[in-house]
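Please find one structure pasted underneath; my questions will follow.
The complex is shown incomplete by one protein chain, all other protein chains being positioned as in the whole.
Moving on to chain A:
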Amino acid sequence: MKLGRRLEAQTLRKLEGSLFIAPWVFGFLTFVAFPLGFSLYMSFHQVKITVNSVQYTFIGFKHYREILIANGSLLYEELFPFLRESAMMIPIILVFSLLIAILLNLKFPGRTLFRVIFFLPVIFSSGQIVQEFIAQGEGSLSIMETLRIDYYLQEYVPGAWAAPIQKVMGSFVLVLWYSGVQILIFLAGRQTLPAAVYEASRIDGSGPWSTFWKITLPGLVPYIFLNLMYTVVDLFTFPSNPIVSRVNTTNYGSSSALAWIYFTIILVFVLLTLLLYSRVDKSLSGSKK
């Protein structure tokens, strides 16, 4: 009797939960799972769109072979430099946003004003506006020209990396512009670290430098990885991303194949991040014991 009632309560709870999650699950199935499966299906087919019907002919891996091997210019000449660029942008964005978040977390007069300014990029960076600014050449730093960094880069850095470095330096301001959300995440994360720990370390006589390395940084590790993931995801839908504009309605089949190749690359990136995170997390919690 008692068991029966408890079971009943449990199923009731499950029912409630299912009711709450149902809209999301329905949305997921219609707007994510179905298109996802369909694009996988299309990537193996030649898609022909006539006036009132769509024809699919199975062609196996032909689209993939074309993109990966036969006609690799898009992948190897456009996507790979972009990936190299992002590989450099990610650490810059992370370090920069961490620095700014920590500075913004200090108490000083005018802090609110600075916060208002530093959250501005969140508003602008998602729009067409930034594109306009890039077009106006607002993205570059004038130090580059005055110090002739371009020249040194070309002299001393191997060719495959010199161009991406140059590009990143050229759009350095842009990189800063894209770290708005990351600053937010770090700032929110910094708030979760208890003030008592800082007080204790201060009483024990440790300076800000060692406090940063011993308390702030380890405490922020989850947020660093969250940011890393966010940045990776964000970069892959970056306006300067060569792939984004290539996935279009001119050829459904090969566009889908391209999107899938691209998605696989992202997944590899993200899985590597997660793997790294679990390693770091384990070693951190291990050292605490």
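To be clear about the criterion, a contact is a pair of C-beta atoms (placed from the backbone, for glycine too) under 8 Å apart; a residue touches a chain by one contact, two chains touch by 3 or more; residues count from 1.
Convention: contacts and distances are computed from a predicted model.
Q: Tell me the UniProt name of the left-out chain, picking from "C-type cytochrome", "Multiple sugar transport system permease protein", "3-hydroxyacyl-[acyl-carrier-protein] dehydratase" or "protein-glutamate methylesterase".
A: Cross-referencing UniProt, the chain left out corresponds to "Multiple sugar transport system permease protein".
Q: Looking beyond the chains shown, say which of A:Gln55, A:Asn71 or A:Gln191 touches the absent one.
A: Residue touching the absent chain, from the options given: A:Gln191.
Q: Given the full complex, what residues of chain A touch the hidden partner chain?
A: Considering the whole complex, chain A reaches the absent chain at 10, 13-14, 16-21, 23-28, 30-32, 34-36, 38-39, 42, 54, 99-100, 103-104, 106, 108, 112, 114-124, 126-129, 132-133, 136, 138, 173, 176-177, 184-185, 187-189, 191-192, 202, 207-209, 222-223, 226, 229, 233, 236-237, 243-244, 247, 249, 252, 255-256, 259-260, 262-263, 266-267, 270.
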